[in-house]
Structure formats: C-alpha cells, structure tokens
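Remarks on the structure that follows.
Here the complex is missing one protein chain, while the rest keep their positions.
Up next, chain A:
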Amino acid sequence: MGSNKEPNQGRKEFIKKGLLAGGGLLVASELIKWKPMIEAVKATQHTEVLPLVETVSTEDVVIRMQKELHEALKKPVEEIHWIMVIDQKKCVACDACTVGCSAENGLPPGVVYRPVIKEEIGTYPNVSRRFTPRPCMHCENPPCTQVCPIGATYKRPDGIVSIDYDKCLGCRYCLSACPYGARSFDWGEYHTENTPEVMPYELEPTFEYGDEKVRKGNKSPIGNARKCHFCIHRLQNGMLPTCVTTCIGRATYFGDLNNPNGLVASLIGSPRVKRLKEKLGTKPSVYYLT
C-alpha cells in the first residue's frame, strides 16, 4: 500500500516545488524591477552634504567689519577710504542709530547727525514705506569745505570730512552749502534747559575728533558747525561707528573702499546701489542699497 501512496506523494511534492520555484521566480523578477527604486529611496535618505566653500563667511557682519577695520588701520591713513553702505531694505526705522549717535556725541536739541527720514510711498491700498538714514555723506568733492572762509572744515586723507572746533568761526556758510542738510549749528541749548536744573549728563565730556570737550559756557563745540564724523574717535580706537554697532537691522555697513575683498567694496558692486543727489558732483562716500 505504501508504494501506492508514493507516486501520489511524489506528484504533490513536485507541484509544491514547482509552485514554489514559480513564485520565487516571480518575486525575484519583481525584486529586480523594484531594486533601483528602493535604492533611490535609500539614496534620498542619506544625502551627502558638501562642505561650504571656504570663502563664504559664517560670522556676523559686525565681527567681519570689525576685523576689516583693524586690518585697514594697519595701513597708512592716506591709503584708506572710509565709506558707509546703508541697505534701505533692511532698515526698520527703529532710530537706534540716531539715538546711539546722540548719546555718543552728546548732541543738544536740534542737532542730529543721523536722522532716519521716513517716507510713505504710493496711495492706499498700494502703499509702502521707505527709510533713509542720512549721515554726513563725507563727499569726495565736498561743497562745505570749499566755502569755509578759514578752512576750519577739511577733508582728511582717509576721506572723512572733519571740523576743527577750535578754529571754526560759526559763520554757518557751510550749513547753507551742504546739499544734504548734514550740518547743524550748536546754538548752545540743552535738553533739560527749562527744567529746575540742567541734568549732569548734558555736561559730561564728549570725545569727538579725539578731543575731550564739555559743552558749557559758550565754549566749543557751542557756537560751531557740527556734523557726523564717522566717529573718528572710535575708529582711532579700533571701534566701528556707533550707528553701525547699534543698527538692529544690520542695515549699516562701514569699511575701507580700498580693500577690494572687503565687505563694503563687495556690497556696492550691485545694481541696487545709489548715492544721493549724484548730479551735483559731490561724490558722496555713503552708498545706499535700494
């Protein structure tokens, strides 16, 4: 009997193996078809990130400007050309630069070295705002120095237009001549003048142009023309101008135009760049990115 069953058994086995082999083949063939796709999926899960190009800096622009400032200060002064670049799209009109500057230079009422001009553009509903911080442009061809009867205001070799407070007469001719309204006159007023007491902070010394001066009793800078000086006293000590460090939008850049690899030189090679009232031929050293 046992032998009778054998052929049956053998056939079942054969069918089973056949089915198995067929199924296996089917799976194998499917597997062959899916493999590239699976590998592709695997590949996306393990993308290899290339290392950054070395020339791209990851540090904060202020740190970079600080480093470049130190580099520039090693050069002879006539090889430097300080410029400022202001990105109007980044400016948020917080006035931090205006306030910082006023505190740094102890500015009296009405004397503002760096106002931020705020304009509304368009008509509702198509409106936007434009902010234009306006320091002294430190023109390459400054009309203000040209008209000063005694040469009390002059262009330094590093491009900064400065004022000699001990020389200036206070004739205010330069105030009329500056096309940017960048100059003010110190009329001798105090913010806390009509209060019981002029606050001591208004009588603290300031250090413009590296000289210690106290605004008191009609002594300079009272009775002088005053304006932004790119914080010469800070530059001399390796610090950036106050407005640059206080700018929360990182909209103000400062550096040496004569450094072709520097930040400011790279920024002004842009179609967005413009200077104010260029047709007057003043060649401002302050550039705007619009």
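FYI, a contact is a pair of C-beta atoms (placed from the backbone, for glycine too) under 8 Å apart; a residue touches a chain by one contact, two chains touch by 3 or more; residues count from 1.
Note that contacts and distances are computed from a predicted model.
The subunit not displayed here is recorded in UniProt as "Molybdopterin oxidoreductase", chosen from "Acyl-CoA dehydrogenase family protein", "Amino acid ABC transporter permease", "Molybdopterin oxidoreductase" or "Carbon-phosphorus lyase complex subunit PhnI". The omitted chain makes contact with just one of the residues A:58, A:123, A:218 or A:261: A:218. Among A:51, A:149, A:200 or A:271, only A:149 touches the chain that is left out of the view. When the full complex is taken into account, the listed residue touching the unshown chain is A:116, out of A:65, A:85 or A:116.
Touching the omitted chain from chain A are residues 110-112, 115-119, 132, 134, 143, 146-152, 167-173, 175-181, 183-189, 218, 220, 222-224, 276, 280.
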